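Complex shown without one protein chain; remaining protein chains in place.
Residue numbering begins at 1 within each chain, and the chains themselves are lettered A and B in the order written.
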Amino acid sequence: MPTATIPAPPLLDSLPEGSVEVVEGLDQPTWIVRRDALAQVARQLRDDPETQFDLLLDLCGVDYPDRDERFEAVYHLYSLPRAARLRLKVPVLEDDPVLPSLIDVWTAADWFEREAWDMFGLRFEGHPNLRRILTHEAFQGHPLRKDYDPARRWILTEDKIYKPNPQPTGSESVDDMFERMTINIGPSHPAMHGTFRVVATLDGEVIVASEVEIGYLHRCFEKMAETHTWQQVIPYTDRLNYCSSFINNVAYCRTVEKLMGIEAPPRAVWAQMILSEFSRIMDHCVCNGSTLVDTGALTNFWYMFQPREEIYGLLEACCGARLTVSACRIGGLLEDLPPDFEARCRHLLETVPEFIDDVDKVVTKNRIWLDRSVGVAAISAEEAVDHGWTGPCLRASGVDYDVRRAYPYDLYGEVDFEVPVFQGGDVFDRYRMRMEEIHQSLSIIRQLLDRGMPDGPYIVDDPHVALPPKEDAYNQMEAMIYHFKLIMDGIQVPPGELYHMVEGANGELGFYVISDGSGKPYRIKVRPPCFPIMASFSHLMQGGTISDAIATLGGLNIIAGELER
Amino acid sequence: MEIVVFLLFALLALASAVVVVSHRNPVYSVMSLVVTLLSLAALFVLLGAPLLAALQVLVYTGAILVLFLFVIMLLNVGRETPSGGTGRGQKIGALVTAAAFGLVVISLLWGRFVGIEMPALTVEYVALKPLARTLLSKYLLVFEMAGLLLLAAVIAATVLARKVGKSRGETV
Partner (left out) sequence: MSVALAAMLAKIGLWVAVLLAVTPVMAWVERRGSAMIQDRLGPNRVGPLGLLQALADAVKFLFKEDLTPSAADKPLYYLAPALAVVPALTTFVVLPFGPEIEVGGETVKLLVADVESGVLLFLALASLGVYTLVLAGYSSNNKYSLLGSVRAAAQMISYELALTLSVVAALVPVGSFRLDEVVLYQVEGTWLGFLPHWNVFPQFLGFLIFLVAAFAETNRLPFDLPEAESELVAGYHTEYSSMKFALFFMGEYMAMATLSALAATLFFGGWHFPGIDYTGHWAIVALKGFSVLFAKVAAFMLLFVWVRWTFPRFRFDQLLRLGWKVLLPLAILNLVVIAALTIGGVL
């Protein structure tokens, strides 16, 4: 994996003395920035031709109660032109947890800052709308602080609740004689796949202003992770992007494996790649299917769900579960692959394209669908990057960034596949992108199958990581002790921190994990790909009709489980 | 028999017409107007002019009144609030309308009084073919002028709508 180098000394020189401290020895270049210099550093990092960090991937808080400066805001940056990564850490005092808002530098900071405020009570000065985002309005305290009791209960009432009333900015137009109508789309609405709410102010059918409210499906994933052992987190990851839960499993396990310095055996990696790609196909099928059903083409929805059903059959054969698979373990797989694994995969390679091609024939050149999708909710490459987009939606806007290509993890460096890129950035290109990626995924799977299944174990042969076989645990003293230790104490992950990412079905899925060596994660932050995408939904909808909004939302592939964790 | 039907629909027309002007909710007014027009259509049928009845329903109830409703819904006009007392304009309007209506009634009665018989509305006038022939020969000029007037109205409406659209920065 290419480690990014940061060619930044001239930048450092131009800053006030002591404002930036470079940390060595971490997984990626890391700077500790004093908060007074943060705005300046951020702006220069974005604008300096030597750095060009144009993509704010993630922003999160970390709580260190023992430190003088208790809180730390952690920014993960990526530079598309230079393929470089950088982590900024900004420590702040408990009494004065105030930072400058970076919303002017990266629009993507909007919701991330709101989340950090909600979870840690970090105040971002200059943020126009620093409200709670994941928890209820009447919630008190900041749940991800270490001194917040997870068992605490609040009575949440409706009286203090925030009532969105989005109003258009700018000059009032002549036709104000027509009364505007404010309409609630969601949280319970046929086209809100998941549970979120868009409050839109309409002029006729045109949305003149809108506000997105999320948090209806917030499940405290990150807080729960801190109270469980490292293995126990795996089932929680299933519930992030539940349309492709296997990819989440892989991403999490890889991250922990990297932090521990172990590697999954080739057989496990091979199978994980195949199942990840199948999961990606499922996810794309659900996304395109629901986009189409939202535009009234219900039949295509069924066509798209049929391959998903078939792939669930494969997953079921591998681990017994269909939706929330939990099929990965740190260091490999839950169990060995079924004997007919390859035959099943081959069969799927035959059947899946039939359904995809059917949809292709019915819809892709259909005049009505083209009218509904071409040019609708289009976003330019610059805007998409500024809003922190990744994945198929970003590539549909013409930015060639795919984690599988930029940082070829697993065997992605050894298989031949294309990263499709479209230029329109509209609903149609996002749809085409996913159709094309389904074919690329099928090609990757075919190549992997042609390489043959590697022999060997399906999980690392390390009793500190993998459970011993049941038979041994019952019959051998040593195995039983290992079993006991693993179940009771969990895997012991050495202290350290790491950010690892894979290409999820809807963008860069990153896990930022911090271990203090206690046997439980100190902090796990998920970089949910659809979070920044959903944050820009209001922006996308401006000036479109309700029908456009509905057609757009399906194609963005917003999965509430991942959005709100 | 015929007189019963006539009285039924005539009374219905009058009663619903009163509701049109008296009801506080504009939607109910429009719906009453629908009843009025349908009753008039029934009266046309009694007069032996089913064509006029069909046209009345098709054009007025089926299209124009729907547009009324459309506009009412777009403007979101709710129940009219009693404004306490009537305005000056309202009074003048009522007087003028009453005068015009009275004039019509008087002229009809006067004609009868002095013995100018209005020709009865018979099938020769209102059946499909005679009506079409009359419209397109004797009254051709008037007919075409009416058409032209409507066309001008359409163009004017389009121009006005475009102006609004442009200022909103739309390309519709």
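One rule holds in what follows: a contact is a pair of C-beta atoms (placed from the backbone, for glycine too) under 8 Å apart; a residue touches a chain by one contact, two chains touch by 3 or more.
Remember, it's a predicted structure, so these values are computed and weren't measured experimentally.
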| item | value |
| --- | --- |
| Chains in view that touch the one left out, judged over the entire complex | A, B |
| Of B:15, B:47 or B:127, the residue in touch with the unshown chain | B:127 |
| Option from A:26, A:156, A:183 or A:323 whose C-beta touches the chain left out | A:183 |
| From A:23, A:83, A:161 or A:298, residue that would touch the chain that is not displayed | A:298 |
| Selected residue (touches chain absent from view) among A:340, A:371 or A:489 | A:371 |
| For subunit A, the residues touching the chain missing from this view | 181, 183-184, 189-191, 205, 292-299, 302-303, 306, 362-363, 366, 368-369, 371-372, 545-548, 550 |
| On subunit B, residues whose C-beta touches the chain left out of the figure | 27-28, 31, 34, 50-51, 53-58, 61-63, 66-67, 69-70, 73-74, 127-128, 172 |
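Operating definition for what follows: only the chains that are shown with their structure count from here on.
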| item | value |
| --- | --- |
| Chain centre separation in whole Å, for subunit B relative to subunit A (CA means) | 62 |
